[in-house]
Every structure is written in C-alpha cells, then in structure tokens.
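Reading through the structure tokens given below for one structure.
In this view, the complex is presented without one of its protein chains, the others remaining in place.
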Amino acid sequence: MAVPDRPGDDSWKIVGRSIPRREDAWLLTGQGCYIDDVPEPSNTLHLGFVLSSEAHARIVLIDAEEALALPGVIDVLTGEDIARLTRPIHTGFLLEGHRDTTRDAVAREKVRFVGEAVAVVVAENPYVAEDGVERVLVTYDPLPAAVALESAAGDDAPLVHEELGTNVVLESTFATEGLDEAFADATRIIKETFRTGRIAGVPMEPRGCLATTGRAGEELTMWTATQIPNIVKTALAKLLGHPESGIRVITPDVGGGFGTKAHFYPEELVCPALALKYGRPVKWIQDRREELLTNIHAREHIYTVEVGIDGDGAIVAMRCNMMANAGAYSSYPFGATLESVGGVRFILGPYHIRNYGYETRAVASHTCPAGAYRGTAQPTAMLAIEGMMDRIAREIGIDPAEARRRNLIKPEQLPYTTAVGTHYRTGSYSESLERALEMIGYEEFRTSQPPDRLVDGKYRGIGICCYTENSGMGVAAVRARGWSVLPGFDGALVRVASDGKVKAFISHAACGQGYHTSFAQIVADQLAVPFEDVSIVVGDTGLTPEGTNTFASRGTVTGGGAAVRACLVVAEKMKRIAAHVLEVSADDIVIENGVAMVQGVPDMRMTVREIAEVAYSLTSHVMPEGDDYGLEATDHYDAGMPTISNAVHVATVAIEPADGTVEVERYVVVHDCGRVINPMIVDGQIHGGAVQALGEVLMEELVYDDAGQLQNATLLEYSLPTALDVPMIDIEHIQSITDENPGGFKGLGEGGVIGGVPALTNAIADALAGIGANVNTNPLKPSRIAELIDAALESR
Amino acid sequence: MSKVEVRLTVNGAEYVRSVEPRYLLVDFLRRELGLTGTHIGCEQGVCGACTVLLDGQTARSCLHFAVQVSGSEITTIEGVSAEASLSPIQDAFHRNHALQCGYCTPGFVLTTVELLRQNPSPDETEIRRGLTNNVCRCTGYVNIIKAVAEAARSMPTGEG
Partner (left out) sequence: MKPAPFEYVSPETEEEVLDLLRRHGDDARLLAGGQSLVPMLNLRIVQPAVIIDLGRCPSLAYITVENGSLVCGTMTRQMTAERSSEVREACPLLAAALPHLGGTAHRNRGTVGGTLAHADRLAELPAVALALDAELLVRSAGAERTVAASGFFLSDLTTSLREGEMLHAVRFPRAGVHHRAAFAEVGNRRHGFAVVGVAAALEVSKDGACAGVRLAVMGVGPTPVRLAEAEHILVENPFDADILRTAGEAAAQSVDPANDIHASAAYRRRLTATLVERAVREAVA
C-alpha cells in the first residue's frame, strides 16, 4: 500500500523505532505508584462494602449494631443513606431498542446479583473495615433468579427490573435490501450456533480509589484506578451535584485495565460522596474476591449464523442472530448494548458480504453486569465468522485458507463500506493472509496432515483468523452507538518550557500501553526535538485537556492525532519566532533535532531552548508581531468514525487424546495497524492479547450456579494462563498507512485477543475435524475436549 | 487487639514496629515501612505480585504474618538494585519489554533472582517452569521468558 503523500510524513524518525520504555524506570524498581500506593493522609477513612450473598432478594433488614460497636468502626451506611448523598447511576442512553436501567450505588430494597453492595462500613483502617463488614447482619427475602442467558430470556424468567416487564434490555434488527432473495439464490446454506463462556479481564491490580476534599468541600480530588478519568469526572459532577470545575480525577499508575477499568463503578461514587460528607479523605481498595464478583464480566454470548454461499464458497448472504448476557445493570458509560450491538456489526470482518441481516438481544440477568473486556464482542464475532469460513471449506471440500481467499475484500475494492456502513479506508487483508500462511508453513502442514489428524499420537490442527479491529472511535462513532455520556474527541496540550524541554498532556490514561514512550515518540518527531526532551502526562483531568480517554483501541488514533495537531501549531510558532530573530521568512526555517535553522544556511540557527527563552521573555528578543507569549498549544481532535486495523493470526495445536490437553505449538501473526509507532510495544500488545485469547479458549470461565452464586471467585478457581501454557509468537508488520487521522495510525490494543480466540479455536476444531467432532462452544477445557473426542469416536 | 513487636531487616536496614499479630507481611512492608513496590494481587498466594525474598528464598508476603517472620531478612524490589540503576535482570526486562502495566513485575524480578541463583543458565523450559508460579496478565510471558534468558547470558554466575 502506497504511503499517501502528505506533509509531515517524512518527518517520522523516532516513530517506528523500538525504543525501550521510559516507564520501566519506575515500574521495574518498585517506584511505581498504583492506587494503593498513593500517599494517604493520616486521617484517611477506609471503606468496606457489605456484598449481597443473594442473587435476587428483597432486603428485609440491615442490622449494623454489632459493627458499630467495634472500636475503629466510624459509621455504617445503607443504600438509603447513600441515596441521600448521590443520584442513581444512569447512562441516559440514546439508542432505539435499548431499555436503560438505573443502579443505586448501594442497593436499596432489592439486590440483583451476588456481590452487589448493600451497605458500606467506614473504619479507621482496612482490617477493621473488614471486621465491620463481617458484623453487618443483612436479612434477605430471597426471590427466584434468572441466571443463564437463554433461560433469562425466556417468557417465564424472573424479571431483573420489574418496571421493564422484560429481561430483554436491547433488541435491534437490521437487514440489507433483498436479503431473502439473496438467500434464495444461494447454492447452499450453512448454519451453526456458537456459544462462548463468561469471562473477565482480571487485571493484576484490582480497583480502588482515594477521595480527598479541600477548601471546605469546594475541591474534590479523586485518585482512581480507571481508564476513563474524564468520564468519571463528568459522572461525579452529575451524580454528586458538585461543580465539575471543582473536581479533579487522577489515575496513578494502573495495573492493567483491559476494558475492566473503562467503566464507572459505584464505589467511585461512594468514596467521594463520603469524603464530602465527613470532610476527611476516604479510601477503598478492592480485593480479588470483590474483583471477580463485581468488576465487569464479558463474553457470555450465543451466535446463530446462517450463510448462503455460491458454488465457489463465496458468501452471497448472511444472517446473524445474537444474544448476550448483560447482567443485572446497564454499565456506565456503555449501557447494556456494548456486546450485543458490537457482535452483529463487527462480524463482517475483512469479508465482502453485501447481503446481511441481524437480530440481536441483550438480556438482563441476576449476574454481575457485563461490558467491555479487551476486544469486546469482536473476539466472539470473529470466532463466529471464522468458524463459518472453516465450515464453508468443509462443506464444499476446499481448504480453509482458500475459503477465506474467496471471501476477503480485495485490494482493488478499497476503500470499502460494509453492509452495516463501516468504512475501511486502507488494509492488507489478502496480503497479510498470504504472508501469515507462508510464515507458518501452511501448505507443508496441510500436505503432511493425515485425514485423522493424528501425528505422533496427537491430533494436530491449524487454525486461521483474518480479522478487522475497530479502533479510534470519534464523535460520530460514539453517537452512532448511542453513548450519550461519551464525548468522542480527545485532547492534547503540548507545552515547550523555557529550557526547551517539552511536556505533552494527553487526555488518555495509561494502564500498561507505554504511553509515556509512544506518545513521546510522536511529539518528539512532530516538534523535531530529541526524544529525551519530551515527557508525557496522562490520566489527570487537572492537567490534561478534556477527552474521552482509553478504551476500544483509541489511544494512538485519538490521543496521537490530537498530539500531532497540537505539535503542528507549536512547531509553526517556533518557526515564526526563529524567523523573527534570524530575520528570515518562517517558510525558510527547518527544525531538526532540537535546532531551528535557515534552510541552506546551517550557521543561521537557534536551538529550541533559545526559541523558548524568547517565548517566555527571558532574552532581549521580542516576540513576532501577532504572537502571544508562551510556547504551547491545545488541540481537541475528533477522529470521526472508526479506523480499521487488520491482521491474521495462524496457530497450530497438538491435542493429547489421552487427557484432552492442548499444546499451542506455533503461533504467527501478520499485523497491520498502519504506521507503527514503537514495534516492540505493538508486539507486546499482540503477545498479551493472544495469551488472553489462549486463556479464553482453553481455561477461563466464570461459572454461576442456577441460584446465581459465582462458583469461582478466587484465582485458585479461576485459572489464568502462566508461562508454561503459552507459545512463542512470531510477528511481522505490514503498514497500510491511512489518511483518516493526522498520524496515519490505527489502533491495536485489542487485536491480539480478537485474532487469538478464533485462530486457537479453529486450530482445535481442525485437529478434531478428522474424527468428525464439531467444535462450537468455548471454553475448551481438557474435560470438554475429551468429551468431544469420545463422542466423535463413538459415533463413527 | 494487642500489638506485638516485629523486628525485620529489610533491604539491609533494620526496622522495629508494633503491629497486630494478624498483620500480613505485605501490609507491614507497604503500610508500616512505605515499601510499596511489593504489590497485593490476590491475598491467596496465587498471583505472585507480593513475592519477596525471605532469608534469600522467594516467599509470598501475603501468606505470612509479619510477626511470624520477625527476625528474618527480607529483600523487596526496592532492594534489588542500587539507587537509580537497574540490576542485570531489571535491565534485561527493560530491553526486552518484559513488562507492561508493571504490577506483577517486582514479583517476577525477585522470582528471577532466585531462579538464576539456583540455575545460572536455564533452558527455555526451565525458565518457564521457574516463572510459572507468577501471573502476568499483560505480556503473554513471551518477552519475560526472553528477558530471563538474556539476563542469564549477561550475568556472571551468582550475580543477582
């Protein structure tokens, strides 16, 4: 793909290099400052939440007497008490077919999932807070619970929100014109249902917050482990009735987010509400049990997909019926629509499918609310479409790679608008597939693969996933999704200090992505100053411009885009100042490596520091006419509709028939996120995502029993992959530059898991295809694989 | 609740504090001594974010009461390298991008210190086995495994 000829493109020198990360300096030496490390004033109060033991019940009585009698317990508050200090959490969603629900920060009257807070204990220290929690006696009147997805959608299911009269909190349908006719024309129709299990992001650091007040409550400062400080700030203003100008939200170092921390949670409302009430700092640190019980869950989905194909295996029509378990409440800011709407829209992937229709439903249940986890609905949507590709191949007797070739959007079809209106500007769909197949030795693997797939006593298979990744949503994109509490734009303030050192304040929040390095690379290139001279501030609403923050692979597109634009303004001003001092035209000034010089006359030069001294009036030079003092610029950038990345993952697996265990033997990725800022960081994101996918496919599953009790709310019972489970991963990059945003960037934070889930699942399905097993349900724990093998062998 | 005296040598310095018997070592390090590089991830000994060296061996600081190990020597991440420098292991983690959010990293570094002390030139399988008791949710382990291999190559035998 040709690089568009645009100004600034030849200026990328630091961007594109694998610079080891700057944040490592503090994270590697124990100097990181995570939420529980933020220095707490000595009069800090610590909160403990009393969690519901019932999935669905009326709260009959809350007896706090014994708790209040404990030395060190200051107060115990119920939902009614908290409701006097806060407004209920409500997203005010604007999407047809969505029935929004409201959540009290602490439950009143009724509880709707195990883990929902029913009271809050205020204590002198975290140990006593827990002592207090244990002594709050809650009497419940249990009610029948709706738990599993299909039963919660049933007509006779207990209602989660009675006032809605249904558990279906979102219903949406879509069809292109002539869909039925297109199906009628199809040579064959293939149908399959895919089920995926409930999982969660499980960042290594649970959540937490610390709220302090100043100036008699006028100022509220809140440290919180979140990906969305600006969204939290606006929510607090609204729900506390506190002037937004008096609220500052700071994210310290955050120990992993993965979407989990891209939601506003009730504790983030209770902490500041109580800080304002008591006029004392209030702190809450989540423990792992609470993390698994109450942080957003994801991926409990059912897709039924029907494709009509022509004689060559090209899809001529497709229908998708999806259901997603939304849990007990709408999440803030995404409502209950995130997965159910995303799944049916993302499913088209990199494929040319003109005739398409969907029906989708989000179903409320008496379980933890569902929402964003890395990739959101894309891993399961791609699992469904990629599962169909393999079924098409099997049905008409062609190779799975060939089935994809016949359906991929071809280079000459770009730019391309999908049947649901998503715009693909640039991409490398076929090229990345062919390269990935080459890297893994696909032909050779297939040639040497016997019909029963048994090689050296193990079933061996290979799985492919070609995917697209939605990234960098701007204003139009968030409006289209109905997200009324998300602005959509992001902002950057770039300031050159009087010594020539640069600080860029960007409206994102870091939780491991390496923003202190990659954003600095962008700014250094755009201002033509040394990388070492640039530092980055993110995650502090008191310092950064307004914005939408960090989720859905937005960072590089929206934050990077804003930074590029702000830098352009600053760079122009630097040129004007230099031109003024050197008495030449600004057009003749070039800046390189921190020095402005007159083109062709290298002796006529000024360092950026000297320019900055002029801007801050620290020399005898005056500013150019019309230019104000200072050397900074703020830009708010709206990326509009999503920018689409693409990649191909191919994996091989070996399955031990005797115990059903899976070993991932090879794993290759060809990745295209447009201009790569820091290849080492991008590769790290892919590695991490792919291994989260491995967890999702092979071992992770949050299991509720019929009564709505979560069966595995500890890391002893919820397994995450470890170093013994993972493959080494080979990655190559293709860079299809886009002109959709100022940097030519495409987001990539979620792609690893989007590609990994289908590639790994399909590899297992391929390994078991020889014996006729049909793989359509995740996760594939050894027990499940052994069952599939047994059933397949028995039916032969 | 009455308090008990705890005496610990941490990163070479001796500390004496009075805490409740139930006070976990990790809370002692973090809240009493301000050594917040040791992180709390699960309080069940599964994740390894709270790993420290206890008398030279890795131990979960969330699975010990401070009083129980009174008199011991503890090394935390803050004691792994001299001020403003990186140890060979930390440097290998840095160069290989073996950390992202960094929350698990102190535990991995201390686990690697012990691993390379006992096996200065581990092969890939031995590295994986050595790291398997610590959970990282960001890196997918690929670069951690590479970093440990590189650290082993770069270190004279026995250096931590």
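Lettered A and B in written order, each chain numbered from 1.
Basically, a contact is a pair of C-beta atoms (placed from the backbone, for glycine too) under 8 Å apart; a residue touches a chain by one contact, two chains touch by 3 or more.
These figures come from a predicted structure and were not determined experimentally.
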From A:I296, A:L631, A:A654 or A:L698, residue that would touch the chain that is not displayed: A:L698
Sole residue of B:A59, B:L86, B:C136 or B:A151 that reaches the chain not shown, by the stated touch rule: B:A59
Contact with the hidden chain (one of A:S53, A:T102 or A:N712): A:N712
Residues belonging to chain B that touch the chain removed from view: 1, 4, 20-22, 24, 27, 43-46, 48, 51, 54, 57-60, 62-65, 67-68, 111, 114-115, 130, 132-134
Residues in chain A touching the chain absent from view: 126-127, 130-131, 134, 287-289, 658-661, 698-699, 701, 703, 711-712, 714, 716-717, 719, 721-722, 724-725, 781-783, 786-787, 790
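One rule holds for everything that comes next: only the chains that are shown with their structure count from here on.
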Cα-centroid distance, chain A relative to chain B, in whole angstrom: 29
Interface residues, chain B side, partner chain A - complex: 20, 22-23, 30, 35-44, 46-47, 49, 76-78, 80-81, 86, 90, 93-95, 97, 99-106, 109, 127-129, 131-145
Complex interface listing, chain A residues touching chain B: 18, 20-21, 23-25, 27-34, 36-37, 127, 201-206, 253-258, 285, 287-288, 511-514, 680-681, 683-685, 687-692, 714-716, 720-724, 726, 728-729, 752
